[in-house]
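Omission of a single protein chain aside, the complex is shown with its protein chains in their original locations.
Residue numbering begins at 1 within each chain, and the chains themselves are lettered A, B, C, D and E in the order written.
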Amino acid sequence: MIMTQQLQSAGESRLERGKRALAEIDGEAGHKVIAALADIAPDFANYVFEFPFGDIYSRPGLDLRAREIATIAALTAMGTATPQLKVHIEAGLNVGLSRQEITEVIIQMAVYAGFPAALNGLFAAREVFAARLAGHEPPASEAL
Amino acid sequence: MIMTQQLQSAGESRLERGKRALAEIDGEAGHKVIAALADIAPDFANYVFEFPFGDIYSRPGLDLRAREIATIAALTAMGTATPQLKVHIEAGLNVGLSRQEITEVIIQMAVYAGFPAALNGLFAAREVFAARLAGHEPPASEAL
Amino acid sequence: MIMTQQLQSAGESRLERGKRALAEIDGEAGHKVIAALADIAPDFANYVFEFPFGDIYSRPGLDLRAREIATIAALTAMGTATPQLKVHIEAGLNVGLSRQEITEVIIQMAVYAGFPAALNGLFAAREVFAARLAGHEPPASEAL
Amino acid sequence: MIMTQQLQSAGESRLERGKRALAEIDGEAGHKVIAALADIAPDFANYVFEFPFGDIYSRPGLDLRAREIATIAALTAMGTATPQLKVHIEAGLNVGLSRQEITEVIIQMAVYAGFPAALNGLFAAREVFAARLAGHEPPASEAL
Amino acid sequence: MIMTQQLQSAGESRLERGKRALAEIDGEAGHKVIAALADIAPDFANYVFEFPFGDIYSRPGLDLRAREIATIAALTAMGTATPQLKVHIEAGLNVGLSRQEITEVIIQMAVYAGFPAALNGLFAAREVFAARLAGHEPPASEAL
Partner (left out) sequence: MIMTQQLQSAGESRLERGKRALAEIDGEAGHKVIAALADIAPDFANYVFEFPFGDIYSRPGLDLRAREIATIAALTAMGTATPQLKVHIEAGLNVGLSRQEITEVIIQMAVYAGFPAALNGLFAAREVFAARLAGHEPPASEAL
């Protein structure tokens, strides 16, 4: 699992680094989430840039493909964060996972979190894949 | 993410394939789980061989390193399956993940499932890593 | 709790047995779930037939009424699988549970999983009961 | 944290006390929940009055502001009860919490239950705050 | 599913009815839980008698065997209440479920909550069954 990205950059603040990482990973869907926070909790938008993206996703030691596999697995298993799962299925495609790889991760969750969790994850993936084929952005108004 | 394993083998039953896959992935820890099922639900031991290992882990399309990343992430995030998380941290090492990669996956779960989930996952990993250093088998009497 | 069904049949494959059990238990709602999987993960449709229905629901030792009580209780308590809960409320009616019995199981979950879980379960049941009265199929496009 | 309310009243039944407490705390949204139970489980409506409101919220030892902080925190962290979370964000405002205080509680849950739980909680709050500004009742047909 | 118990009795308070029902269902294990509450929250002991046992388990419409199937299923699936699961496996035996029936319910949870939940439930059952065989009370100091 070779590090293909170089997310750490000298002299950059956590906020700047996080904004850059979120744009690379989540793309347009990520920006919609941030925009949706503007009128309720703009401080929280900064935390989203800084901690998950500026701190965690920018760490060396695990490439972005592996990080998205971990996130898709966890959100599928938890079953409480469908909007965020959709954004990370999109993010998985953005960082180079194939549809098959994403589908495999979700299917595997039937073992650990049960068949309903896997089914609900597969239907989320179907929606994201279909939207991408149609050239539409995935529905992301309430996601991360 | 190159497929390094060849888990499917012509003419093999699901049960045989699952026994072979469990031995390769979970090692001694997996066998202890199966043995512990003998006096309460031996049928369930066969399901463990057949579905997770004979069916799912034997599928092509995702290598075992990626599958263990997904499982470690999910079990850390769920927080309800510490014995199984320990077996899969051990399994992650068995299929070639480094301690750093496993630690990175667990740390990342702070973002998705909260700091307590990540902390409890890290303490599970510390226990498995320490047992392995000491040449002991990890405690696996009630795990998968 | 007398076994009233005979789901095991000599010489039948797990897939055949599972298809027959799913049709008996989930009815039309089950078939819609399977159909919805066709374009995203057809293999997973086979796992749904084989493991939950071909293996588990076909086991002797617990009748289908008791099995649906267990499933309705678990899905209500988990609170992460509303589409699947609706299919199993429908399945409960299919295998002979009364509306009162189903409602009792859901109410009891207030004790173990809290009042919101029970309330959300009751509203799911209300929707399924109303659709059945109206002669409509329950909404099952994303359920098991 | 001084007790500002006096919910216990001599000679009142649990049901009467619960109805009074629910009206004070949840307001119109609470009554809609109770009404929605009428045709599926009217007994359960009585339990809702009696146990959560007649017993628990009526206890001395913790004021209603603190009780709503606890409930908003728990429902945000659980992530399985969005309709009930919305009713309790409304209830928090009813018993004197400011929008800022409610938002702070939800943001804090990022630490304990992860960023998706906090994000989904913030979007629920945004919806309740917006409906209140517009003079609309919050959507409460399936909530507590 | 015939009602074999008669838990409702004229003129009895909820507290009296609950104490009687808890004694019948949970036996000695239930009393230990109540005793353990004495020095931290004696009021809560009364709620345990009154709501779960005085109100819910005493309702007609579902027999105690079916109620224990529902509870064992839910607690196995939730995975967060092992002490309480053990008490209810004991309670299941008390109200007439066989070991096989209890084991079947727990195995079925692999479908809905994943293999780790079922495994952890089976190991809890093994412990309760073994203690009962040995004539020991199950460990119940922190259970319901």
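To be clear about the criterion, contacts are C-beta pairs under 8 Å (C-beta built on N, C-alpha and C of every residue); 3 or more make two chains touch, one makes a residue touch a chain.
The structure displayed is predicted, hence computed values, not measured ones.
A.B. asks: What are the shown chains in contact with the chain that isn't displayed?
C.D. replies: Output: missing chain touches A, B, C, D, E.
A.B. asks: Going by the contact rule already stated, which one of B:Ala29, B:Ile56 or B:Ala118 would touch the omitted chain in the full complex?
C.D. replies: B:Ala118
A.B. asks: Please pick, from D:Leu22, D:Ala91 or D:Val105, the residue that touches the omitted chain in the full complex.
C.D. replies: In the full complex, the listed residue that touches the missing chain is D:Val105.
A.B. asks: Since one chain isn't shown, list which residues of subunit B touch it in the complete complex.
C.D. replies: Residues of subunit B in contact with the hidden chain: 78-80, 103, 106-107, 110, 114-120, 122-123, 125-126, 129.
A.B. asks: Where does subunit A touch the missing chain, residue by residue?
C.D. replies: Residues 43, 47, 51, 55, 59 of subunit A touch the chain absent from view.
A.B. asks: Considering the entire assembly, which residues of subunit C contact the chain that has been omitted?
C.D. replies: So the residues of subunit C touching the unseen chain are 77, 110-117.
By definition in this document, only the chains that are shown with their structure count from here on.
A.B. asks: Pick the chain whose C-alpha centre of mass, unweighted, sits closest to the average of all protein C-alpha coordinates shown.
C.D. replies: Taking the mean of all protein C-alpha atoms as reference, the closest chain is C.
A.B. asks: If I superpose subunit A onto subunit E using their CA atoms, what angle of rotation comes out, to the nearest 5 degrees?
C.D. replies: Between subunit A and subunit E the superposing rotation measures out at 180 degrees.
A.B. asks: Counting C-beta pairs in contact, does B-D beat C-D or the other way around?
C.D. replies: The greater number of contacts lies at C-D.
A.B. asks: Between subunit B and subunit E, what's the gap in Å when you average each chain's C-alpha atoms?
C.D. replies: The mean C-alpha positions of subunit B and subunit E differ by 32 Å.
A.B. asks: I'd like to verify one number: the distance from the centre of subunit C to the centre of subunit E, where each centre is the average of its C-alpha atoms, in whole angstrom.
C.D. replies: One centre to the other, that is 24 Å.
A.B. asks: Where does subunit D touch two or more other chains at once, residue-wise?
C.D. replies: Residue numbers touching two or more other chains: 43, 47, 51, 78, 80, 110, 114-117.
A.B. asks: Can you tell me, using the touch rule above, whether these chains form a line, ring, star, complete graph or other shape?
C.D. replies: Graph shape here is complete: every pair of chains touches.
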